[in-house]
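For reference, the structure is listed below as structure tokens.
Of the protein chains in this complex, all but one are displayed in their positions.
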Amino acid sequence: MPIKSRAEYLAALKAMRPNIYKFGRLIEDVTTHPMTRRTVESHARCYDAAADPEWEKLYTATSVFTGGKILRWNSMMQSSDDVIQNMHFKRQNYRRTGTCTGAVCVGWNAMNVMWAVTEEMDREYGTDYQARLKAWILGAEQKGLTVSGALTDAKGNRSKSPSQQADPDVNLHVVEVRKDGIVIRGAKLMICGTAAAQEIFLVPGSGYKEADQDYALACVVPRDIEGLIIVEARRPSDTREQEETASMEVPESGITQAWLLFDNVFVPNERVFMCREAKYTSKVIGYFTANYRACIGGCVTGQGDVMIGAAILMARANGLQAKTFMNKLVDMSVNNQVTFGLGAGAIALGKAHPSGSFFADPLTAHTNKVMVATLPYEVKRLTQEIGGGIVETGCMPSYADVSHPEYGPFLKKCLKAGDCSADSRFKAARLSEWLTIGAGVPGCMHGGGSPDGARLVVRFNTPMEEYVDYARKIMGIAEEINEGK
Amino acid sequence: MPIKSRAEYLAALKAMRPNIYKFGRLIEDVTTHPMTRRTVESHARCYDAAADPEWEKLYTATSVFTGGKILRWNSMMQSSDDVIQNMHFKRQNYRRTGTCTGAVCVGWNAMNVMWAVTEEMDREYGTDYQARLKAWILGAEQKGLTVSGALTDAKGNRSKSPSQQADPDVNLHVVEVRKDGIVIRGAKLMICGTAAAQEIFLVPGSGYKEADQDYALACVVPRDIEGLIIVEARRPSDTREQEETASMEVPESGITQAWLLFDNVFVPNERVFMCREAKYTSKVIGYFTANYRACIGGCVTGQGDVMIGAAILMARANGLQAKTFMNKLVDMSVNNQVTFGLGAGAIALGKAHPSGSFFADPLTAHTNKVMVATLPYEVKRLTQEIGGGIVETGCMPSYADVSHPEYGPFLKKCLKAGDCSADSRFKAARLSEWLTIGAGVPGCMHGGGSPDGARLVVRFNTPMEEYVDYARKIMGIAEEINEGK
Amino acid sequence: MPIKSRAEYLAALKAMRPNIYKFGRLIEDVTTHPMTRRTVESHARCYDAAADPEWEKLYTATSVFTGGKILRWNSMMQSSDDVIQNMHFKRQNYRRTGTCTGAVCVGWNAMNVMWAVTEEMDREYGTDYQARLKAWILGAEQKGLTVSGALTDAKGNRSKSPSQQADPDVNLHVVEVRKDGIVIRGAKLMICGTAAAQEIFLVPGSGYKEADQDYALACVVPRDIEGLIIVEARRPSDTREQEETASMEVPESGITQAWLLFDNVFVPNERVFMCREAKYTSKVIGYFTANYRACIGGCVTGQGDVMIGAAILMARANGLQAKTFMNKLVDMSVNNQVTFGLGAGAIALGKAHPSGSFFADPLTAHTNKVMVATLPYEVKRLTQEIGGGIVETGCMPSYADVSHPEYGPFLKKCLKAGDCSADSRFKAARLSEWLTIGAGVPGCMHGGGSPDGARLVVRFNTPMEEYVDYARKIMGIAEEINEGK
Partner (left out) sequence: MPIKSRAEYLAALKAMRPNIYKFGRLIEDVTTHPMTRRTVESHARCYDAAADPEWEKLYTATSVFTGGKILRWNSMMQSSDDVIQNMHFKRQNYRRTGTCTGAVCVGWNAMNVMWAVTEEMDREYGTDYQARLKAWILGAEQKGLTVSGALTDAKGNRSKSPSQQADPDVNLHVVEVRKDGIVIRGAKLMICGTAAAQEIFLVPGSGYKEADQDYALACVVPRDIEGLIIVEARRPSDTREQEETASMEVPESGITQAWLLFDNVFVPNERVFMCREAKYTSKVIGYFTANYRACIGGCVTGQGDVMIGAAILMARANGLQAKTFMNKLVDMSVNNQVTFGLGAGAIALGKAHPSGSFFADPLTAHTNKVMVATLPYEVKRLTQEIGGGIVETGCMPSYADVSHPEYGPFLKKCLKAGDCSADSRFKAARLSEWLTIGAGVPGCMHGGGSPDGARLVVRFNTPMEEYVDYARKIMGIAEEINEGK
């Protein structure tokens, strides 16, 4: 089967039931609406690349089930190389869109995680979850789906578990188990790429105890399923995307993040891969974060690559030479490669699960999360430093002003600096703003969970007492030294 | 004379000729237009404070000329204590508005700098600049003026001097010297608080050589002077300020930065304080940056104070205790106090100019600029880290959605977390966004010049050969060790 | 009275009873013994400078009591300028000796702190401590004394108070109050410059409660008082100081830190300034650390100045140009000036005590301690980076090898690189080693207390709830948001 084309992908999106809102209004067609078409464009470029001989190798893969050629983001990751290719894919994707591409990311990871967890559950409970999942994966491969993934619940009070919340709907939960499926209800938040997705893979947002078993729930649903309302979050400067002169102010590609409101949605059994097996929710989180926080090195580094390019563009647009800032550019590259290389290291130190799925080393992956929550902020800071005042917040007029018949020409004179047009410098400045403080900035901090959570994993994966013993033996300290009281 | 009231201040602004544009449209009344009324509000609060017994001491001062009570931002700074009070004033102002307050800042500094430089020029050239300036200051004191200050020119190609530019108008310059005044032309950019200012103090943006003498120019003009067009720059998320539900999305106070286009503007002699004395432009820059980069510790720290408050608010709104994040909060406070204390140190190590003006120590002040271009970014990062995903970019719907009749109630349920209403958590999250990545973020990086410029000053104020001699003497190395070739 | 000369100072030291040990052996004459003569030399240079017209202004002061000219380190600090001069003095001293100079530092600070605390105690208890202190100060001024200061006790178990310790002697305490004086017992540790001191000023090492009143004790004793044994601590590479070729391996100046063992030492009343007034021990610590942690910016910066010089020396000795490393050198200078400027800022933001003593602002001073515990380590790292492998640990033979008749000439050939002799490069490399990892490194980390203690002060001096209120008001959040539970 040939790989699905951009046209087919767009047609599939157009055919869906409108259920996405932003600014209080329903979006009829996500492929053309200014608030969603940029994230759709980002994803469409994946389909372009899969059909492009130059990129085909990275954007497609071989099905472990059929041996056929499939889209990479529909594939199983069963070796360290498979997971490292995920990183390369994310990095390259970011370089080509300037942002991350949600519906070829989390859903893919969730599918691979559930492949392992369903096997464990099936072994203990005699369920047939893995068979259901396999059937769905085969369909996804064949249809060449884009699939968002949703973990984070609204959560409510952070010091209480789901069943202790005043309102049960702040976490997605099973409200009814029927013979043919389940009814689910509640909210998932900050879900990336939903507007460009055909389906959404839902997995638990945290490890739960027995008391919270109704919240132990994994399944996959069409994005336009009945009962689901999607509300797109707003981003800094996102209203620029609907301006007349938007092409001067923002790129053609983009990203969105949504809140998903499930109002008693029925999911048939063949799409359900976990239902009340609370004990296995920690496994989902453990496997998911290991690979996610390793591979996040890919997108974060792609973001950094584009910032290096944007910074050089601005230096030149200002009439300077890039080498003036070489020390800072090398700092940026070092910061980038730390997150990429550390992600690759987490994968290289990882291991295969009996199911075939491959998972990165948690200690290293969570260490990478800590880096990802710090280093890119320095890269952004440097992008602003190199670019000059004009890329910093609030220092350049809108293009509506720049093209004003009366004073626009004067503004254009002011914008002219290096060996390029005023318009190119305008765009270059907007790009740096967009990358560092505008609508193009995805969340490095809490995306995939908080850095403090990662530090906890680091803490519990650091064998501190073993290190104490090494220290004692090296110095020849025979007695135990106990904790103070 | 009683201190001018908020009402008088607003009336003065209303009475001015409309010459400010944003988004291609003329703003008729800056005090009510959604794009400018927030910065006006920030400044109005200064007038409130000057009349408030609690704040009066900080917001007013005693005229060195008349002995009368005047607004602090109209006063001469002639001792280290005067300059340190400037820092306290800026810090307090930021705490009360959440942003910086441009028309009680740069103009004030420029006036004090020109007090010193006019004395030096008068001494060499026999001019009467200082007398003119004194006359203007007496008027400003009496009228209780707000005065923006404008240094930065559009500059054009950064590797060329003003007279080498393809277009002379990319730097403000004298086009004609008449008997009764001068005609000026060109652009000043990124000028803060103009919309709230009654006058604008213009000083050179760089040190110039003789060939660029036309660009050596200092004067003060009414904000609505004939021939001046002002274009307000856009900021991330500034369109939120004009939304129906703006009160939920952004604070009532704010900031703006403008581009000033001078199209053959006539300035009468009594308002001109430098005209073609290129040799003294470096003095202007030197004195200006010394005090500016010392005092910037005030506003940057005020910003940090508010971020500490905002972070604690969010922790609580999420249902957590602030002490969970104490380590991060202390890091934030340490970073804050470095910039404040270092600013105070620069002032303490400064010295009085023969004219009476007091200037901070350049080495320390420019060291502070380097800190200001780095530490607040870490404070912002921590604000986002403590606040959780909801304060990060693009993770919360608009209030238009939250108040939507159909799905709004579900969103509100999702927003409820800690011991407060959904609306309060919404606002708290928006505040952290506004402070870190939204319309409220002033430029720490290039405001007052670039950190690389500051590093140059550090370099030339570090007596490296003297340090080499200390090292040689300590180790008893008798011979000189020469540079490699 | 003329200022005391180096010769008089050395004679005074020679006349003292030997009571200092190192490596298990008694040191008969501190002025000539290789283990102590370097710290004596450092102090002797202070006497030189006081008599040197070039430095006199910094190294002497005017007695507030007699109006006479005295050594600066015997003077009262009663204005911000006095305390800032302390910083300049420390910085300059470090530049001329390559290390810190203990007996013109802590004792001086302790004397000024006790001036304030004795006034408070006298007011409450009707004691005459301040009069006693004044008498002693007048004598110190006249004799031109060097006075070490001792705070830190051995402490014992860190989770217990002094009276709860298994052995009372791990903290200095009063064992008997006689009519004519007190008997004291216990240990003070890590006391800098004792070998070069004529007297030692003892103050409490912590704030104590009533149960620990015996440990509330301040007095001053001759360094060679009966019952006191002093044991000098060892330093990395300190044995080099006693080698035959020591002049090639280490500088002529130096530093020492000692443990003081008080074995029932009688102190007459006129030398006692606190005896069991536990309530005032916190005041001592509060005042002491405020000034100490502000002024520590002086010595730490002097250390950095010398490291800049040493790094340039090495670059040149390697055959390179200093400008190759300009970016790193500017980083070093920025780090230096942060600690200096922040110290000056703490002082500028400080205030006068009713007694006349002037104390720095605690929040800023303790912020500086946090900087002092981090920034100099980066300066050291850069010194090693610029110097090349030869200055790093363990990469250069001893001079015994370099001067070996057989293979020494070959080693000298290897040492020759830039435009200087092999011997000069050898010395330059040793200097960088000595400054960063050798016998010349004083403690930036715990000297004057731990950075975690400083963070506690920052925490309690940051008005967090006030900041929360600013945040709430800015965003118009009317309701209180309470802590999570």
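First chain written, first letter: the chains are A, B and C, and each begins at residue 1.
The rule is short, and it goes like this: a contact is a pair of C-beta atoms (placed from the backbone, for glycine too) under 8 Å apart; a residue touches a chain by one contact, two chains touch by 3 or more.
Values in this document were obtained by computation on a predicted structure and should not be read as measured data.
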| item | value |
| --- | --- |
| Selected from A:Gly126, A:Pro405 or A:Gly476 as touching the chain missing from the view | A:Gly476 |
| Among A:Asn318, A:Ser357, A:Gln384 or A:Thr436, the residue in touch with the chain that has been omitted | A:Asn318 |
| Which of A:Asn368, A:Ser398 or A:Thr436 contacts the chain that the document leaves out | A:Asn368 |
| Residue of A:Tyr287, A:Phe340 or A:Tyr407 in touch with the missing chain, whole complex considered | A:Phe340 |
| Positions on chain B contacted by the hidden chain, ascending | 157-159, 327, 484-485 |
| Hidden partner chain, residues of chain C it touches | 21-24, 152, 154-160, 166-167, 169-170, 187, 189-190, 229, 231-240, 255-257, 259, 261, 263, 318-320, 373-374, 377-378, 381, 384-385, 388-390, 392-398, 400-401, 403-404, 406-407, 410-411, 413-418, 433, 437-439, 441-443, 445-447, 450-452 |
| Residues belonging to chain A that touch the chain removed from view | 80, 84, 95-98, 247, 251-253, 305-306, 308-310, 312-313, 315-322, 326, 329-330, 333-334, 337-338, 340-349, 361, 363-364, 367-368, 370-371, 418-421, 424, 427-428, 430-431, 455, 458-459, 462, 464, 466-477, 479-485 |
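We take it that only the chains that are shown with their structure count from here on.
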| item | value |
| --- | --- |
| Centroid spacing, where centroids are CA-atom means, of chain A and chain B in whole angstrom | 37 |
| Shared-contact residues (touching 2 or more other chains) in chain B | 318-320, 418 |
